[in-house]
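This is the structure I want to talk about, given as structure tokens.
Note that one protein chain of the assembly has been removed; the remaining protein chains are unaltered in position.
Labels A, B and C are assigned to the chains in the order they are written; within every chain, residues are numbered from 1.
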Amino acid sequence: MEKMPKWADVILVPVVSLLLAAIISVIVFWSVGQNPWEAIKLMAFGAVGTSDFLGYTLFYATNFIFTGLAVAVAFHASLFNIGGEGQVLVGGLGAAIVCLFIPWPHWTLALLAGGAAAAVFGALWVTIPAYLQARRGSHIVITTIMFNFMASGLLVYMLSDALRPAGQMQTATAIFPEATHLPSLNDIAGLFGSELFGRSPVNISIFIALLACVGVWLLIWHTRLGYQIRAFGQSESAAKYAGISAVNITMIALLISGALAGMMAVNNTMGINTPQLVDNAAGGAGFIGIAVALMGRNHPVGIIIAALLFGALYQGGAELSAATSIPVQIVVVIQALVIMFTGALDQMVRSPIEGLFMRFSSKAVKE
Amino acid sequence: DGHSAGPAIIYDLGGKFDKSFNESAYNGAQRWADENGQEFAEFEITSDAQREQAIRRFAEDGNSPIVMAGFSWATALETVAADHPDTDFVVIDVSWIDMPNVRAVGFKEQEGSYLVGMMAGMASETDTVSFVGGMDIPLIRRFACGYAQGAMAANEDMTIISNMTGTTPAAWNDPVKGSELALSQISQGSDVVFAAAGGTGVGVLQTAADEGILSIGVDANQNYLFPGQVLTSMLKRVDNVVYESFSGTTDAGIVILGVAEGGVGVALDEFNAELVSEDMLASVEAATAAMASGELMVHDYMSDETCPALEF
Amino acid sequence: MNAPAIELKGISKAFGPVQANKDISISVMPGTIHGIIGENGAGKSTLMSILYGFYKADAGEIYVGGNRTDIPDSQAAIAAGIGMVFQHFKLVQNFSVLENVVLGAEDGAMLKPSLAKARKQLKSLAEEYELNVDPDAIIQDIGVGMQQRVEILKALYREADILILDEPTGVLTPAEADQLFRILRRLKQEGKTIILITHKLREIMDITDTVSVMRRGEMVGSVKTVDTNPADLAERMVGRKVLLRVDKTPAQPKDTVLEVRGLNVTDAQGVHRLKDVSFNIRAGEILGIAGVSGNGQSELLEVLGGYEKATGEILLNGEAIDLTGAHSDGQSRRNRGIAHVPEDRQHEGLIMEFSAWENTAFGYHHDARYQKGALMDNKAILADAQEKMDRFDVRPPNPMLAAKNFSGGNQQKIVVAREIERDPDLLLVGQPTRGVDIGAIEFIHQQIVALRDKGKAILLVSVELDEIMGLSDRIAVMFDGQIMGERLPSETDETELGLLMAGVTDTDAPHSVKEIEDNLAHAGTGEKV
Partner (left out) sequence: MDFFTIVQLGDASIRMAIPLLLACLAGLFSERAGIFDIGLEGKMLAAAFLSAAVSFASGSVWVGLLAGIGISIALSIVHGLASITFRGNQLISGVAINFFAAGLTVVIAQGWFAQGGRTPSLSGAARFDGIDFPGALTRVREKMQASPGMQFYSEFVSGHSILVYIGLLSVPLTWWILYRTRFGLRLRAVGEAPEAVDTAGISVVGLRYSAVIICGILCGIAGAYLSTAVQAGFTKDMTANRGFIALAALIFAKWRPWYALGACLLFGLFFAIDNRFQNIQLQVLWIMVILIGASAAMVLYAIKREKIDVIVLGGLSAVLTVIALATWVGSTGEEAGLVAALFETVKVPSQLIQSLPYLFVVIVLAGFVGKAIPPRAGGQPYVKER
């Protein structure tokens, strides 16, 4: 007998968790002398109040879909890839190299090649942690954190040396050639005479993100590889019995995870209004991916919803900090609370709800 | 919403209160506000993705002029400025944007650094002076290189130790490491340390004060932080640029401010009066004059990415 | 007449939806040995764990020595003079015997005086009850028999008057069990009260004074042992008359299917788990492997099942099987026609979180019939699962339910259905009826025999001698990674098998109990005997 219906598991529990996170956030707002209601209104307006704001929300959401999927795929194999941040940066390196050094005739080709390069570079960056996890049992969490630092070192080295055009101050690559610029959603809306997304950088890669969602959904629930990933994630000993190679699945799941994280670079290098790779290109998206995956219950649909929420939070938080004296780190606090309640304190929320359902169902049986 | 259509300022990633570059910009804006009893809009970004968004928002709200502190604004500004031809923009630490509605202000940091380097060289008893940079980027190397040239000018046999705190933006904000770097330099004999490292510099100055050696601040006047122990500060009058821009007394175009223009210089006040000897004052004055006249050309690291006085 | 040492009144306990104990009452007189029997999952361990304060009862009262006693935790149970040896030992593996004994019974905040005192005490206890152990030995280095002694010593060190033993003989050979029973009788003489959980009727008859029977969480009743007999107990246990033998015709073996030659396994810790194991199985016969668990049977199954590396030679239908290379995994074995009902269904045979239909494809997810282009054909798997569940009478017959939501016996049916339905040349079966009720046992045994009669080769590993004797056409006994000998079921008996399981070959006779003990103390740990 199931302890509670499916809908309660996928909707009610996360919603209650979010509510708890929201309550604590309200307390935080209060404690720094900010009227929580005002703050929430400001954030909501900042997230969706104008077409530009909405566009930015979608732009960030695109990032978070990629990193959320990355974390989720690894989670299905019971692996905690906390290295999204580094994989995004190195993925960016891949996209930048492809865009800068190959003369592309058209953005479609550049998108394909840039996306592939970003994925490959992202995957390469997780190869060693994955290998060490698979073959040496070194804990993936700590190795990927270490690789985040090294990625940032590598990126800065590249951006302040090989990839920085002479005379440019900013630790960044040159702006990518015109032919690699991805059309923004507003350009597309413009074809229909609309200004829907203003000048926000939300661009065609949001569709790539959605495609990736479909891909992950197919992969996890409709392919043998996904079946093996989930089986391995649920029970390593059973996987061993079935002849599912722990080494292979660990490697493959993490490489896919790294590739998805890397692909985020398409959005935040080729997709932005001035396409280039800058030194802090990841901007915390790798970490937000954890919250997104946890909240989205590692399912693409949940991840899309959670990514939109976090996109709104991120964008709204920036607007909030522009309008008040609250630093934008408030978003990190909320993110932490969401991770805490939907992740670690899941049981705290779940048990009472299960209890309620049990009480109801046993009553129903008696009657 | 809340923004009046007055001037606006946007700070760079280091944050408004970095006791340094951004704070100096803030001080200029605040001085203008205090003197005129008016308000200005401001914003601290937290990621690069926000740059364009931030400028655009102020422009659309009708703010003018919009001042941006930091070279990282260049690319975003070029896009937005084209869309808002009627808004005035000022960007600091950028010397290459040539647009009719943009004032791009650069500084000859090498000149100011040269002056403090000279003072350091004269103050040093160990013939060893040192430099702590923040993030290792060409701009900071320009500081280091100017400083080294100045120190060498004071004494040919000067040993110059130079360290950068790091290669990521975190390097602007790592006073612990700044402190360790300073300690290590002191033990290598340095008795004057110049910190051009944002928040990291606070750690350097603190340690120098603890260890009883002299330090040199940067950007804003930091002499007051440890009275009697900060030899001077290499002023980069970002505050003036902001103040003047807000006051509406400037035009578009590229401006490079050196010693002659009062854009960079040394800080002299009651907190370091006892540390600055007559000799030093005289040398600084002489060098300033020589720079103004073009007689003295301090090598700019960024012109060719080399430095005659220092190896990186 | 004096008060009962222990009296439980109306104990109830539920684990979520499972009612493990329902209104149970029981009373045990001091200085007696009281047996509790019942099928797997009947709630025996739960009841005793409640008495020991490990679980909290939902309802009910406990009387110790006639006084109402609250036992909210084990501390209270210990204070009330109760000691318990759990089914799964509760020892710290990397601590010494001494540290394990002292843990929780220290005399003060400092360790040294406690350890010194315990060392002295242990010596005198050992002399008193013949419970010899090396106080400085590390638990993971000593055999299960020794570990059990440590558990008993722990209880005695805490001055327990009432000692609960939960299935103590499950891991012991008959000879070792005899030794344990001698100790228990000795304890009884000293006036201690003993509660013994077991599902081996023979043991109940041997040693207990009174016996209680539990079924499906309820107490069926208590009787004096002298007033009952095994058949009566079995009937009470199951609730109906049971057939204690497997119905089968004599085997008609044909060609050799499996040939194992000189198999050796050394594990990651460098312990030699299998030593030169050789045997063969022919089509149409069941080879039973008997032995105390931990003597290499698991490793043998793992090697044959493809997930443990080994040296040596295995031939299937005359062709060699890859033992170390790229084709030494479960997948390749299945492709070669080896099916495997693993010993531990919950950790190996099933993914507990997967639904029953997904588990139907487990291990066979590469099968062509489950594929549709690049994707898996989930509909085909579902249909297949439904069909199997109906045929094997899995209850409830709902393939969408997660495996964890089926009872142990039904989980086992799902695994057996999956493996047998592949029509393999060789079926490996490990502990097929562990934790399975008698009804399901009969069914599973029938399926195994039916497969044999179809002319397939079957390797059966079980720690239950009854099962081995009942099902096998030939029996091999394993001890310390070696095959001690092969017997025909018709030409051997439990005593002989028991001696082989203890590492005593017939040529060694006459043998001493001491020798057997020494052998067993080292069994399963790979040390030189």
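Brief remarks follow.
Everything that follows uses one rule, which is that contacts are C-beta pairs under 8 Å (C-beta built on N, C-alpha and C of every residue); 3 or more make two chains touch, one makes a residue touch a chain.
Everything numeric in this text was worked out from a predicted model, so none of it was measured.
Considering the complete complex, the chain that is not shown touches A, B, C. For the chain left out of this panel, the touching residue among C:F54, C:F181 or C:F279 is C:F54. In the complete complex, the hidden chain is touched by one of A:L132, A:I175, A:I188 or A:I305, namely A:L132.
Listed residues A:L93, A:I208, A:I229 or A:M251: the one in touch with the omitted chain is A:M251.
Only one of the listed residues, B:D12, B:D48, B:E109 or B:D191, touches the absent chain: B:D191.
Those residues of chain C that touch the chain absent from the view are 15-16, 52-55, 73-78, 84, 86, 90-95, 99-100, 102-106, 108-112, 114, 154, 326.
Residue-level contact of chain A with the missing chain is found at 28, 31-34, 80, 82, 127-129, 131-132, 134-139, 141-143, 145-147, 149-150, 153-154, 156-157, 161, 247-248, 251, 287, 290, 294, 325-327, 329-337, 339-340, 343-348, 351.
Summarising the interface, chain B meets the missing chain with residues 15-18, 44, 126, 136, 163-164, 166-167, 170, 173-177, 179-181, 183-184, 186-187, 189, 191, 199, 202-203, 206, 211-213, 225, 311-312.
Methods note: only the chains that are shown with their structure count from here on.
Chain A and chain B have Cα centroids lying 37 Å from one another. The distance from the centre of chain B to the centre of chain C, with each centre set as the mean of the Cα atoms, comes to 76 Å.
Chain A and chain C, compared by their mean Cα positions, are separated by 47 Å.
Multi-chain contact residues of chain B (touching two or more other chains) are absent.
On the side of chain A, the complex with chain B involves touching residues 45, 52, 56, 59-60, 152-153, 156-157, 160, 166-167, 169-172, 175, 199-201, 268, 272-274, 276, 278-281, 283-284, 318, 321-323, 327-329. Contacts from chain B toward chain A in the complex involve residues 1-2, 13, 43-50, 52-54, 56-57, 71-72, 74-76, 78-79, 83, 93-94, 135-139, 167-169, 302, 305. Taken in their complex, chain A has these residues touching chain C: 1-3, 218, 222-224, 227-228, 230-231, 234-235, 237-238, 240-245, 358.
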